[in-house]
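The complex is shown incomplete by one protein chain, all other protein chains being positioned as in the whole.
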Amino acid sequence: MSGTMRAFVMTEVGRTAVVEKPIPVPGPEEAVVRTTAALICTSDVHTVKGALPVADGATLGHEAVGVVHALGSAVEGFTEGQRVAVNAVTPCFRCDYCQRGDTSQCGGPLGGYRYTAQIDGNMAEYFIVPAAKGNLAPIPDELSDEKAAYACDMLSTGIMGAENAAIEIGDTVAVFAQGPVGLCATIGAHRLGAGRIIAVESRPERQALAKQFGADDIVDFTAGDPVEQIMDITGGVGVDAAIEAFGFPQTFEACLRVTKAGGRVSNIGYHGENPNPLQIPLDAFGLGMNGKSIRTGLCTGGNLRMQRLFRLMLSDRVDPTPMTTHRFGFDRIEEAFELMASKSDNVIKPLVTF
Amino acid sequence: MSGTMRAFVMTEVGRTAVVEKPIPVPGPEEAVVRTTAALICTSDVHTVKGALPVADGATLGHEAVGVVHALGSAVEGFTEGQRVAVNAVTPCFRCDYCQRGDTSQCGGPLGGYRYTAQIDGNMAEYFIVPAAKGNLAPIPDELSDEKAAYACDMLSTGIMGAENAAIEIGDTVAVFAQGPVGLCATIGAHRLGAGRIIAVESRPERQALAKQFGADDIVDFTAGDPVEQIMDITGGVGVDAAIEAFGFPQTFEACLRVTKAGGRVSNIGYHGENPNPLQIPLDAFGLGMNGKSIRTGLCTGGNLRMQRLFRLMLSDRVDPTPMTTHRFGFDRIEEAFELMASKSDNVIKPLVTF
Amino acid sequence: MSGTMRAFVMTEVGRTAVVEKPIPVPGPEEAVVRTTAALICTSDVHTVKGALPVADGATLGHEAVGVVHALGSAVEGFTEGQRVAVNAVTPCFRCDYCQRGDTSQCGGPLGGYRYTAQIDGNMAEYFIVPAAKGNLAPIPDELSDEKAAYACDMLSTGIMGAENAAIEIGDTVAVFAQGPVGLCATIGAHRLGAGRIIAVESRPERQALAKQFGADDIVDFTAGDPVEQIMDITGGVGVDAAIEAFGFPQTFEACLRVTKAGGRVSNIGYHGENPNPLQIPLDAFGLGMNGKSIRTGLCTGGNLRMQRLFRLMLSDRVDPTPMTTHRFGFDRIEEAFELMASKSDNVIKPLVTF
Partner (left out) sequence: MSGTMRAFVMTEVGRTAVVEKPIPVPGPEEAVVRTTAALICTSDVHTVKGALPVADGATLGHEAVGVVHALGSAVEGFTEGQRVAVNAVTPCFRCDYCQRGDTSQCGGPLGGYRYTAQIDGNMAEYFIVPAAKGNLAPIPDELSDEKAAYACDMLSTGIMGAENAAIEIGDTVAVFAQGPVGLCATIGAHRLGAGRIIAVESRPERQALAKQFGADDIVDFTAGDPVEQIMDITGGVGVDAAIEAFGFPQTFEACLRVTKAGGRVSNIGYHGENPNPLQIPLDAFGLGMNGKSIRTGLCTGGNLRMQRLFRLMLSDRVDPTPMTTHRFGFDRIEEAFELMASKSDNVIKPLVTF
């Protein structure tokens, strides 16, 4: 089980490299997976820019699938060679936060997000899986690696955005920005009963995907104030729920402005690049009394979640693969990362195979 | 506003007739609608068999749409001539039950179900709408009368069955029987995030509709014990939730048997024809401790509900019209009713136009 | 039923007076109540300062009880002379917002708050009750007018603050400020299962009441940063939920800072006096991803709510009357109002009897 492997790491803030590292060895409750496919995430780009306090040399990546390479002594119910996916969030399931149901906040704020932040990520030939019993998700034969990889973060986070919007059947929902997570929030709103989905996006290829994934109306924010456009579309009433999938103060405020009294704002955008606090305009907040709520969250982890998402894809209710705009072998990982960092060539998600 | 109209009534238990009645006059908070289309419901058949203590001569019917004929003095926000639909359940919205959120139990058990039971039904040329502000639902221009009529009971009840099943994204759900309400429960489970839907049904044409409406697996109960078949399909684990849409003791028990520990049983079947109490098998109930729940309900009423259902149809997420197997003019209402009573000619729903 | 009455009105921004007005006459669905007791609210003070766009001459007051003086023609189930209380929020129960469950947002933002804002308030010898069937709350014989008056706003709002904090059994809860609404939030947290309640307050008499109402710890914000003190008390972990009952940007931020990841902030403070938007510090918000939620609300209205609150007092679980620091006859209403406006003489709530 020893030997070395290649890993894509952040050598220091702003710099990445492919390096050799030892193949990890699992602890009693852990597993090691040999990677077969992975998706690059905008969070990786944020990390390299310095968003998180990450150890120099930490491996990047948190959206990977593969086959079980080694199992810890206490791990039962899996076999070596089995195809598995692992969610970006790998909770312990046993701390106070996990018992409370906040598994993505395992041990404290954002604590379930271990890859890169606490342990090496999985943009490497092998990677560790903590609490393997709860985090190793066998991939059904009918499901491609590519589809399974979308469950690791994109679908889980996007659908969580819709879950946190507490959509009731037939609700109107606005989704701000149709990047990969916003597109998955559109999928989520569509699957969770929304009656009308308004997607805010300016890029034509993302608008087209939003339509394909369930959006009924497209609001191009370059063509006018999106708040006004949404109020027009809804006859001046506003929406029941708004999902912030952009990570900008203006969209956060816009979410509050377009929701009706009693409406819900679900935030899944990453606001780490904002230099200032977010602001809540008092009129859109009813001076603190208009029944609105704001909810935040981080990707729901664990293998039960993965099975739920797999079922949506097995039944063809959800197919996220049109988001894969580019494909690379792991030997071109740096090229793939640069593409994601530059957001050039209309990239949505680059898939890396091993 | 005076004059007479034709109404389809139950003259006594077991007998129906078309009679002349005065066109109703609205009280201050009421409206009168001139009927344009209506669907016949199995509940009408139950009523004629004597299921409810109904006054002799009561008009049947509770799934009707039309145009506003007259508005009570206190009713604002609507205009005569406007196309409207009215839910089968017309709550007052103000009693204790309604304030508690149990609007279908307005004033007491099943109390929101007023048509035929408390006031004349709407299988007539004109009908009364209580608490018009909350119960008159304008029909969008893009929506046919036929589609709107499905919102009055079928879609509202079926989707409520799925709502009461508390489906989480990717859940497995079994729906017992694919009559019109069961089919709509399948639609509901599909729209509310189920990952796999197992529909129990033996009739080929209903199986086909179930597939069309979102079912992934069909279990034919004439081909073997449906409990065993569902356990097989789910690898011995059972389903997360089961919906009883048949109204038989055996299917109620089967729902308990096929759900896993912690699972939910949602009952929308009418059990009024059972001579005996329903039974809960102790093993399938964990001796009272396996975390299962059973929830019952009656069609969710009110015009907000109608708008929600309209939105699902406006966006083409839901199209119930393949359930319309037969069409009649009101002059052939008795023929239509006999068809529904006999369940012959593969009838699912007969539409009556005025 | 004609005649005139005295009413305490806001003649223009900043000025009040007692004037003669006609005794109101009920519409078909309304009632008129002859006032016997009322509490003055800080909201009345805000209103006179110009917080709301109120018609000149509007009667103030929204926490009153009395006896039924006249009933509209369509109102059944009540009798003239019956003792009744009426919540500060009087929903129609039938609009979209009400049907959605947001009855305090009846018809739009804060729309259920009718007294003074939309119709004359009830700091008058007689007052109107809209939608009487849902808003007239008979007072049980065992309950004094004074106790019943606390249900109109204070208890309903304070307990709503605790409800919106989604307290689970044994949770730790911080309540910021122990004015009358904050004290009632402490009552609410205590009654809804909190395991430890930390009340933030500097005035000794309010600290004492907080203790009496269920607070376990008192944090005096004049003795040091309340955030630090709460973090100390909770061993550095923070609380499960925080209730903002002060209406200041700093306390709103403090609520976010003292809650753990996954925690809930419930806002019941009125932020109308802040010139700037509220701010969400990004670190206390996990950059938008730490699972926290923020919920706002306005006093839950309707007579079912009143009955619930009455039951808490009938069973001696709740006794709010220690908050009544001053008592006046209606002829001294201006003196009572000045006292509330100046917050002098350790006033908490002044009771006015008629």
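As written, the chains take the letters A, B and C, and residue 1 is the first residue of each chain.
Methods note: a residue touches a chain if its C-beta (ideal position, glycine included) is under 8 Å from a C-beta of that chain, and two chains touch if they have at least 3 such contacts.
Keep in mind the model is a prediction, meaning the values are calculated, not measured.
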Considering the entire complex, write down the shown chains that touch the omitted one. A, B, C
Among A:Ala58, A:Cys98 or A:Ile294, which one is in touch with the chain left out? A:Cys98
Given the contact definition stated above, which residue among B:Arg6, B:Lys133, B:Lys147 or B:Lys292 touches the chain not shown here? B:Lys292
Out of B:Val9, B:Ile268 or B:Ala336, which is the one that touches the chain we can't see? B:Ile268
Omitted-chain contact residue, chosen from B:Pro22, B:Gly81 or B:Pro109: B:Pro109
Full-complex contact with the absent chain, from C:Gly77, C:Gly101 or C:Gly193: C:Gly193
Of the residues in chain B, which ones touch the absent chain? 97, 100-102, 104-105, 108-111, 244, 247, 252, 260-262, 267-272, 274, 277-282, 285-298
Using the touch rule from the top, list residues of chain A that touch the missing partner. 27-29, 73-74, 92-96, 98-101, 103, 131, 133-134, 302-305, 307
Which parts of chain C face the unshown chain closely enough to count as touching? 159, 163, 168-172, 188, 190-193, 195-196, 216, 307-312, 314-315, 317
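We adopt the following convention: only the chains that are shown with their structure count from here on.
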Cα superposition of chain A onto chain B: how big is the rotation, rounded to the nearest 5°? 180
As a quick test, compute the distance in whole Å between the mean CA positions of chain A and chain C. 41
For chain A, write out the residues touching at least two other chains, lowest number first. none
